[in-house]
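Quick one: structure below, then a few questions.
One protein chain omitted, others in place.
Let's turn to subunit A:
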Amino acid sequence: MSDAPTPAIHDLGGASRYRCTPVERDEAPPDAFGKRVDALRQILAQKGMMTVDELRRGIESIPEADYFTMTYYERWLTSITTLMVEKGVVRPEEVR
């Protein structure tokens, strides 16, 4: 093949393993859990407690096995929780 480095897990553009796999046409809005995580992220961002880039870094550092089994908003929650612990906002034992 090539000497190109293996893409990071989130770098899915063109990933061959999904070729010809139909896109599941799920039109449902986020569920209550998803909307709550979404709202929480916006509030923490508005208050200057985290940025979108920090959210991304947290999501993109989720181990591969978890990245592909978590739901979308579970990945967000994992990242937000990690950030709040890293920043010393909450204690690890509170969110264990």
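In this section, a residue touches a chain if its C-beta (ideal position, glycine included) is under 8 Å from a C-beta of that chain, and two chains touch if they have at least 3 such contacts; residues count from 1.
Please note the rule applied: contacts and distances are computed from a predicted model.
Missing from the rendering is one chain, named in UniProt as "Nitrile hydratase" (options: "Solute-binding protein", "Twin-arginine translocation pathway signal", "Nitrile hydratase" or "ABC transporter permease"). Annotation for subunit A: contacts to the undisplayed chain at residues 10-31, 33-40, 42-47, 49, 52-53, 56, 59-60, 68, 70-74, 77, 80-81, 84, 89-91, 94-95.
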